[in-house]
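Excluded from the complex is one protein chain; the other protein chains are retained at their positions.
So that you can tell them apart, the chains are marked A and B in the order they are listed, and the count of residues begins at 1 in each.
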Amino acid sequence: MNLAAAGAHPGFLSPTGVEIVFVLVGLATLGAALVTVTTKQLVHAALWLVAALGGVAVEYLLLTAEFIAWVQVLIYVGSVVVLLLFGLMLTKAPIGPSPDADSGNRWIALGVAVVSAATLVTLVVDAFRTTWIDLSTSPKGSTRVTGEALFRGWVLPFEALSVLLLAALVGAIVLSRRGAPETDEAEPETKQEGQR
Amino acid sequence: MSTTTLAALVPLLPFLGAVAGLLTGRRAPGYAQPLAVLPTLLATAFAITVAVRQGGGEPLKAATELTPTGDAALTVELALHLDGFAVLVAVLVGVVASCVQLYSTGYLRDDPRYASYSAFVSLFTAAMLLVVYADDLIVLLVGWEVMGICSYFLVGHYWETQAARSAAVKAFLVTKLGDVPFLIGIFVLATEAGTFRISGITGKLTAQLAQFELSHPTVIALLLLAGIAGKSAQFPLNTWLPDAMAGPTPVSALIHAATMVAAGVYVVARLLPVFAASTAALVVLALIAAVTIVGSALCALAQDDIKRVLAYSTIGQLAYMAGALAVADRGAAVFHLLTHGAFKALLFLAAGVLIHAAGTNSLAAMARMGGLTKTAPDAYWTMTIGLLALAAVPPFSGFFSKEAVLGAAEHAAFAGAHGAGAAAGAAQATPAVGWIVLVAGMLGALLTAAYATRLWLLAFRGEGPRVSADEHGREPVVMNLVLWVLAVPSLALGLAFGVLPGWFDGESLAPTLVTSVLATGVALVGVLVTYAAWRHTTSLAAARAPMGAVAAHPQGDPALSEAEAIATHEPAYGDIASAPDPSDPGRLLLGPLHGTAAHGFRLDAAYSALLVRPTRAAARLVRFLDREVLDAYVRGAGHGPRLLGALVRRTQTGNTQTYLGALLVGSLLLTVAVVLVAAGTGGA
């Protein structure tokens, strides 16, 4: 299908509007992600993570996956990042730049990351350079469509997932409890878990 | 009880006694003596009963299958074969063993290891009786090997001394050296004859009608001969016997008179038709006998240790028996075996008394000691009787049996003229064999008389400070009693030459006139020459340098004095076998030969040069190869992983991120490899 369609679609030199927006948002997202993993200020890292995750949500929207985009915003930006900020606070993370945010493995890590990026990008470009996504037809990721798919085809995994979440909840409570009498520090943690 | 039941009990009783003695010896030492003596005495009584009932008639046989072998027709059977030879030798074994056991109760009365010692003596006796009665070669071999291991334990009884330890190992190894060919010989013989039964084999060979012939008689006979030479201490495997004197005297008496060394000769006598089937084997046997007779007699003349003199004389007398077997006269051989068993046991036991009385085993030291005849009168008289029998002076027993041997040799030597058939019937001993044995026997008679005289003169005609009787504890009565018991057959057994042919093969054992006169004359010459030499050396060394460190406790246990005497001989005289004594007539008689003869003609040194040193060198080579070459690989196999392990261990930094990094690099490499391979195949 794709091979047959490849010739009919425009090349990279004549981008559509959606493509231009996608690339621009993608660059912003990547930049935010890079700042997240390089900044010396821990709290800033969390905030830049919000930007990166939000950018990804926008990309979902551009890919017509509306429901996932809103779930992304809700769960990641809304709760995960808040949770991370709580974690930073509870571990008494310093406010302001901390010079030792990166470990001694930095250069190795950089090498591994660059090599893997090069490999993956090469592979992906090589494999999908002629593949075209048709976004013009009816939206594929509206809440209705996704909900139908989820509750028709994926009910059983969905329920299993709820059990997993419950188990994770219990596990988090057990782990963050310290001795029986002195639970003052663990309280907000469990509340946070329950909220999510 | 039937005769066969009695006969089965004869080896069984000492065996049970030995087992009981070994089991109870440590916990109840009080039972050790009755457990040692009573079964042996009872077995002797049974053996005598069996002998009387059998009476030299037809052989009694009884057999029951013991175990099958791979060949259905070739089973191992627990078989008894009671003919005249077997019953008489069994009586001899029983009597000597009883005497030795009785003697040991006095001789080792304070020995802490008496219980195990007496149990091993009982086991030894049982094994020998098994060999004597057995009709099956494998059963015989069992007894044969049990004797070997018992001799190891008994010779090594004084294991605190280095000499006893090495002597025990040597006795064991040298006899085993012969036992391996013996075992192979048994297998070849049984395979060819189709049975392990001795009576079956000899029956097939001697039957006139069957026309059965062994296909390799010489090979079989020579293989068997190797084992017999080892057991009976014939040249060239004779070296263990003199060293085995490091054991207690009763053990020497037992080994030498009736059991271990006699087993070899006895087996040849039983299997004589096999040997007679091969002329070459008989010639080899005759040559061995001749070399051993002369060589051992010369050695005996040079020894200083009284027990070593007797040991070499044993080798010589066994060689006489071997000579008789070489001329295919087993009647004469077993006759000599019986008389020799009696007088050699007597000599050894008397020597034990003498060693205790003198406190030394050195003849040179005894020659400087007066009054031994007074201190140990019983030993003096009985030893004189034994030496006279040994020197074959008529009418002592040794004379008749030795004359039977020499008569048989003469018979064979002039066989062409006489044209008479040999006893075993199958093969005729060649005149050459007869001549070899006859000449060696005559020479041996001369030398035997000489060393017997020397022994007697040095031991009892010494002059010097007297050893008074009260200074030494009196010998236990039982020891002297045993001596007199054994003196009777030494005196009188020879006169049985008229009766014994009825028990044996029927050949006459009466002394022939020519050989008797010749041999007796020669013996007298030996006696006189030695006496003259002794007078000469004694007068020459009138001012005898006091020598000889006598190191024995006057009131000590006899066994203790003997052990000390053995242990001190080498430090005192610089040699285990000889002493630098100028008044020794043997030194004058042997002249330049003395030095080598004292060391058994350096046979040990020859063995050392030929066998021990190459073996050691090979062992060193193997050790080098093993340590340096093989182990290098082994060590390398250990070091390599250890090095790798150290390297890998260094990567265990505990830092999770490095682990993860390495993991990712690896998976990246794999991904790239997979992609490349896929692209490659896709392109192709």
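Operating definition for what follows: contacts are C-beta pairs under 8 Å (C-beta built on N, C-alpha and C of every residue); 3 or more make two chains touch, one makes a residue touch a chain.
Everything that follows uses one rule, which is that contacts and distances are computed from a predicted model.
Missing chain, UniProt protein name, picked from "ABC transporter permease subunit", "NADH-quinone oxidoreductase subunit K", "Oligopeptide transport system ATP-binding protein" or "Type-4 uracil-DNA glycosylase": "NADH-quinone oxidoreductase subunit K". Across B:Q162, B:T615 or B:T653, the residue that sits in touch with the chain not pictured is B:T653. Panel shows subunit B; residues 649-650, 652-657, 660-661, 664 of it touch the chain omitted from the view. Considering the complete assembly, subunit A touches the hidden chain via residues 12, 16, 18-19, 22-23, 26, 29-30, 33-34, 36-37, 42, 45-46, 49, 52-53, 56, 59-60, 62-65, 67-68, 71-72, 75-76, 79-80, 83-84, 86-88, 90-93, 100-106, 108-110, 112-114, 116-117, 120-121, 124-125, 128-129, 131-135, 140-141, 145-146, 149-150, 152-154, 157-158, 161, 164-165, 168-169, 171-179, 185, 189, 193, 196.
As a working rule, only the chains that are shown with their structure count from here on.
One finds 98 Å separating the Cα centroids of subunit A and subunit B. If you check the complex, the residues on subunit A that touch subunit B are 103, 105, 108-109, 112, 115-116, 119, 123.
Subunit B makes touch with subunit A in their complex at residues 655, 657-658, 661, 664-665, 668, 671-672, 675.
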